[in-house]
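Take this structure, written in structure tokens, and hold onto it; I'll ask about it next.
All protein chains but one are shown at their positions in the complex.
Per-chain residue numbering starts at 1, and chain names A, B, C, D, E, F and G are given in the order in which the chains are listed.
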Amino acid sequence: MTLQEILESVKSGSVSVEEAERILKKESYEEMGYAKLDTSRKARTGFAEVIYCSNKADEHLLNIFERLYREDGEVFGTRASQHQYELVKEKFPEVEYDPISRILKVEKKDKKRIGKIAVCSAGTADIPVAEEAAQTAEYFGTNVERIYDVGVSGMHRLFSRLETIQSANCVIAVAGMEGALASVMGGLVSRPVIAVPTSVGYGASMHGLSALLTMINSCANGIAVVNIDNGYGAGYLATQINRLAAGTDEKGN
Amino acid sequence: MTLQEILESVKSGSVSVEEAERILKKESYEEMGYAKLDTSRKARTGFAEVIYCSNKADEHLLNIFERLYREDGEVFGTRASQHQYELVKEKFPEVEYDPISRILKVEKKDKKRIGKIAVCSAGTADIPVAEEAAQTAEYFGTNVERIYDVGVSGMHRLFSRLETIQSANCVIAVAGMEGALASVMGGLVSRPVIAVPTSVGYGASMHGLSALLTMINSCANGIAVVNIDNGYGAGYLATQINRLAAGTDEKGN
Amino acid sequence: MTLQEILESVKSGSVSVEEAERILKKESYEEMGYAKLDTSRKARTGFAEVIYCSNKADEHLLNIFERLYREDGEVFGTRASQHQYELVKEKFPEVEYDPISRILKVEKKDKKRIGKIAVCSAGTADIPVAEEAAQTAEYFGTNVERIYDVGVSGMHRLFSRLETIQSANCVIAVAGMEGALASVMGGLVSRPVIAVPTSVGYGASMHGLSALLTMINSCANGIAVVNIDNGYGAGYLATQINRLAAGTDEKGN
Amino acid sequence: MTLQEILESVKSGSVSVEEAERILKKESYEEMGYAKLDTSRKARTGFAEVIYCSNKADEHLLNIFERLYREDGEVFGTRASQHQYELVKEKFPEVEYDPISRILKVEKKDKKRIGKIAVCSAGTADIPVAEEAAQTAEYFGTNVERIYDVGVSGMHRLFSRLETIQSANCVIAVAGMEGALASVMGGLVSRPVIAVPTSVGYGASMHGLSALLTMINSCANGIAVVNIDNGYGAGYLATQINRLAAGTDEKGN
Amino acid sequence: MTLQEILESVKSGSVSVEEAERILKKESYEEMGYAKLDTSRKARTGFAEVIYCSNKADEHLLNIFERLYREDGEVFGTRASQHQYELVKEKFPEVEYDPISRILKVEKKDKKRIGKIAVCSAGTADIPVAEEAAQTAEYFGTNVERIYDVGVSGMHRLFSRLETIQSANCVIAVAGMEGALASVMGGLVSRPVIAVPTSVGYGASMHGLSALLTMINSCANGIAVVNIDNGYGAGYLATQINRLAAGTDEKGN
Amino acid sequence: MTLQEILESVKSGSVSVEEAERILKKESYEEMGYAKLDTSRKARTGFAEVIYCSNKADEHLLNIFERLYREDGEVFGTRASQHQYELVKEKFPEVEYDPISRILKVEKKDKKRIGKIAVCSAGTADIPVAEEAAQTAEYFGTNVERIYDVGVSGMHRLFSRLETIQSANCVIAVAGMEGALASVMGGLVSRPVIAVPTSVGYGASMHGLSALLTMINSCANGIAVVNIDNGYGAGYLATQINRLAAGTDEKGN
Amino acid sequence: MTLQEILESVKSGSVSVEEAERILKKESYEEMGYAKLDTSRKARTGFAEVIYCSNKADEHLLNIFERLYREDGEVFGTRASQHQYELVKEKFPEVEYDPISRILKVEKKDKKRIGKIAVCSAGTADIPVAEEAAQTAEYFGTNVERIYDVGVSGMHRLFSRLETIQSANCVIAVAGMEGALASVMGGLVSRPVIAVPTSVGYGASMHGLSALLTMINSCANGIAVVNIDNGYGAGYLATQINRLAAGTDEKGN
Partner (left out) sequence: MTLQEILESVKSGSVSVEEAERILKKESYEEMGYAKLDTSRKARTGFAEVIYCSNKADEHLLNIFERLYREDGEVFGTRASQHQYELVKEKFPEVEYDPISRILKVEKKDKKRIGKIAVCSAGTADIPVAEEAAQTAEYFGTNVERIYDVGVSGMHRLFSRLETIQSANCVIAVAGMEGALASVMGGLVSRPVIAVPTSVGYGASMHGLSALLTMINSCANGIAVVNIDNGYGAGYLATQINRLAAGTDEKGN
């Protein structure tokens, strides 16, 4: 309903003043005291709310998990610990946990996936972040091609997989240390490249800041950068782009 | 031609060893001594090479301008000075210069534009960067909606234009100072947001680093960041996404 | 009008759907193309919109100055240059300019001032920022006591003025170099202290960042910090506090 | 007693030279060897001394706690650990501890609260800092409205509580990650906003520095910033402002 | 085989199209799913692939160790833990582990060493990094002279060993804290100096960044710098230089 | 007069209440509106007030110069420009100006100098700062030995002058770029070393921050650091130490 | 022996060529393989070598302790752990350990102390660093006055002890958080002030970097700065200055 429609309905009496007030005040969330669950998010953005599990108190995690499950029949949590997996499993025995990506989820069966993105990692140590990106995109309905350990110190490995990479709607380049993979990728593909710096490295890598700066200063075009280790954000953005490319609406339909 | 096709042609004799060598060595650029013009770029990425004019020597600028003009019949230069405009104008009287965006170009007539992106700026001082983004996207064939001076200190201005913004395939959010516009935008739209920090500000803005950090740490999803003041990069990436959304191939066809 | 009142008016027909749409979309600004003047700001916050003159194009400055003058009968501009003063003076001969604070204004006669704040500077080089703060507060109706050159390297100067400082509703402490004045002040007064780091200094002062860090880390309580050289922001916030203390409403009435 | 009064008393003989010497030397603290308790603080500033418990040795904590309790009949400690709670509880069974805010206190019954401030948090992870601010303000006699989880990625949540926020004498905005809440708040309210960056975040949040920079560079007015995670400082400053607004003297009477 | 030779072979039929495709696609690595072992590295660069053990999963470490052992009959691992040593020892009882340098290796007997480099450390705390450099160079066939604890606070210690240092083909200078050893060394020797900053220090050493900056800004010539604590990189580079000096080819033959 | 003496005088009536009030309020400065000249400084610290000329307004500079001249019969100004020299010269024809150190002064004849300090510079580009230090110390009555261009890239130059350096009461080490001179000096002398980083250098010298960090992290003892380019501060501190060593009181008598 | 004397002795035959070679090569240290004990240090600088215990291997610590004890009959170690105390105690039952300052020492009886320095701390949390400074100075023969918890948030505490502070030959100011104590001290005393930033604080204190910057930028004169938490360095330098003031030679005799 547009604003005009709501007002017309008020005028005609088909919507009460109170109801219109509630709609216009946008009280479309569930108050939990310590949290306000954004239950209108899926309608608004095409992505259901997910749980950032890190440091959540046990009780809060369980409550939020339950409410989101009730709402959607599936739940997606990131940065979960082994302890949180066991906690949730007691109540939701069907919950799955991947210790590499630290993703904790209950997922509906037989969800359809569309399009294709490529997730590339520079080294094996970058795989946890790459997997967070890949599994996020898959959860939101995107086909994912994984191409790992293709860092620039041995570029023949990257070139051998180039055709696969070039055929994706969007490429996620995950790299720590000096993060040069993103620039190299940007020069080789014609689709958007989402660069994810990781905290892999030591010394002057400054926990990923060096890789972030490399990627932000890239001399190649068609590259944009997300936060250090933010695999989730990259998978989310890649899904948005893939949906546009696949001709579905932005909510994936 | 795929690698297999080239080799088959060599075997059959339809392509000589020398020719195949040249193709496989990828000598697809024009050597100018001080520069190697990447003439295969348009075929490879769907975007012709452009000129970053800043600090180019007069003679180099003119030579490169001329060669690209000969190649494509149009040329696009960024960060050009008034002096460079006058220099180029002597040889190319049809050249256009916009002192706000500092774009210097010769553009073909009647180019078709597709889809739509929105370019938003937080303040009036961010407009030069916003215009660089907007005109870049337009040059590469994208329809652009400009929405300026919608910073978060008076958010009713942003809300009054929200429907226009939400209907774009991709949103570019240009902001200096604290750069909060990107996060707010990310929470309001369902399409990708490209955040461009600008060097507008003083004191602890550190020439745009503060805005960059704000945008990289955004709590909203679907946001990726380019370098400070990099309007060109944002317009380029938005064009890639718009082409995907518009159902054309990545080269805009 | 509250939301409920607007909706009741729509229902009863006393307000048309179109008018209600306009109100609810909050189109309370003046579109100038390159800017959106926030004309509802005074009603909303008790402070009229001011002009940050730095780097404004001549034509833009004049247009904005004129419209704000038309709206309020007075205008306040910060960071103005001598050139801008002369430009504006041609059209508004009554305009005043202070080359120290760089404030450019037309001010109504006989405005009333209430309460009292103290503006203290550590050194003489900090006076431009201190004056920006003091004159901002005065323009918005606050009595100001100036106490300059009371840095911590000769604290007897500060102690000799302590009673005056302690009697203010709010203290603004302006200091560059190491910025220790704010902490010392925080230990001596019972009212809020607004700390303004300045870019005065050299070497490791890093253009004011050192003073900012000193003030943010203060061991004394009742201190909050604004941006480097942000005299305007400090004068604004001090006015808000002074109004509360003076028992007027937050809009100064 | 003013300086003049003391001297007149010395002249008249009603105060001895020794007594006057002691007063003028301001020996108004209690020497504990490892610490000098500032027992005149409440008289001077309207706020009793509190204990920053973090890393205090057990014996020191107990001694200071005891002396402050003897002085005032109540004690307020911040950043206390569970271990410190148990330690103090053995001697002061009435002590209360909140593991979220980490506040440890003995508080007098039936203390009166005045005025009103609003404490807002961007996310649930910012609540420990927000609670430190809220409970500090309450301990010092301020009514507090808590509004949590209203970050800018879902702004309808914030708007639904806007009237409550706008009616407070002072707003505390607590946010980690990119810290955009403070700017948004500054544009929506007419009272002072105290911005508290938190160390919530990862990667380029640099333990709260990014949020601090965002808040310091805010394009909105009426905002000042305290140290990262400094809930106590924000609650203290908000109390000072609330007291001024409530028409009590700065010491809360 | 040069490109021309491959193509001639294809033309003549002595190499099949498929074989040529594989060679030209450079699929000269071993795909392990989570890793792509660069098995052509030794042929390409003269240095076999080594294992950076830090944070490798047990199973991955064992698998990679085994494959490299199978390939070369020896394996070199850096940054290994005691736990990893014990793990590998079960399968490869001949493995050696040095807890100082944290190097874990199986090395062929009777390998020949050539030339000479000098490895100098400023303090005893820098020895772990110095040993990583020294043992790396030795593993790759370089004679190493160790000169430890010759920091600039007691320079007679350095001068007493100067002749030895000056006779080396290349000098590695390992230093933490302020890292001045590299500059002093650069002024005293005529051969290349590789400077290795270490994370030894506290306070403003910022985990080695200060030493890195010292070394990068050196007023002496003939100095280049590697990452903080990167003993391996220094030993590798020194070996390259030593091989050139010793008149062997770059692969050590 | 001690506090006790003042009070006894009040009691006895030999000092009036008003006079005692003035003394105790420490109003021992000269109010100039824009500045508060600290005229008691020489009595308090043994050093007369000096003028930091940089960016002083012409009129202010002249007024302050005049008053200090009237007070002491001599004046010392730092960071003065050629323009300021000419300005002051018109009124004080005896004023001297050194364009290297940028010191502007009128100095009494036949002042006595005591003790000895050494001022060493690493390179010729550091001489302006070294001269500011040397001339400051001389003005305040210290004998100075200058030893320039003794940087660590050619240490035989330093060693040839070592005996002179070792005989000084205090050594000032002035160095830019990597600043290693301070550490080397600290290992060679038994007296205090005052390290002055300079902004000489480029690239990662970050305008002197690298040299500052080097000096702060020095592995040698007996070194303390002043701000980048702060020759004045070093000369002042060296004078304090030299006075102590020379057996005069701290005020040089 | 000067160089001239040595050469004359060689010429005359009273010193052999070998002996002169040894002297001139300055082989005045004890080679321990992993360390080179600088046994000539006391003769050269007046201070015996001390042990920086942090992270020393048990065996190395014991060996070095033993050799230094054999040399001097006393040993001074800093940054020692409880474990190291127990380790050393087994062999040297007379060893003393202070868990606050973490100093581990065997000290000769009845050592004489001269002069006086003052060690001031801003807060109680800074005492460990202050004690390292104080005990270092005492070990090297300096009388020390301790004045703790005199931070600038309650300056009456500092003023009550001012006469004691002003009578010292040198003042050490130890402060964390914003570190303003050093500047305030510099304005109040006429002797050198050694500023020691500490890592006490949180958030934007950046582990002491903020305090370091405050101190380096001090507007007061006569201040120099050592590394964060470097109590030892401050005590060493204060001893050098105290010896000069006390009229002993620089080696304390």
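The rule is simple: a residue touches a chain if its C-beta (ideal position, glycine included) is under 8 Å from a C-beta of that chain, and two chains touch if they have at least 3 such contacts.
Everything numeric here is computed off the predicted structure, so don't read it as measured data.
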| message | For the chain not shown, which residue from F:Cys53, F:Ala133, F:Val150 or F:Leu212 touches it across the whole complex? | response | F:Val150
| remark: Among F:Ile127, F:Val144 or F:Leu188, contact with the omitted chain is made only by F:Ile127
| task | Looking beyond the chains shown, say which of E:Asn169, E:Ser183 or E:Ser199 touches the absent one. | result | E:Asn169
| field | Candidates B:Val50, B:Ile117, B:Ala204 or B:Ile228 - the one touching the absent chain | value | B:Ile228
| query | At which residues does subunit B meet the chain that is not included here? | reply | 25-29, 33-36, 38, 40-41, 55-56, 60, 197, 199, 207-209, 212, 227-230
| said: Under the stated touch rule, tell me which residues of subunit E contact the chain that is not displayed. | reply: 44-47, 169, 189-192, 194, 212, 216-218, 221-227, 232-233, 236-237, 240-241, 244-245, 247, 250-251
| task | May I ask you to list the residues on subunit F that touch the chain which is not drawn? | result | 124-125, 127, 148-150, 153-154, 156-157, 159-160, 202-206
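Assume only the chains that are shown with their structure count from here on.
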| task | Name whichever of A-B, F-G or B-C reuses the D-G interface, so over half of the contact pairs are the same residue numbers. | result | B-C
| At what distance in angstrom does the C-alpha mean of subunit E lie from that of subunit C? | 59
| note | subunit C and subunit F have mean C-alpha positions lying a whole-number Å distance apart equal to 38
| query | Of all residues in subunit D, which are in touch with two or more distinct other chains? | reply | 25, 153-154, 203-206, 209, 212, 216-218, 221, 227
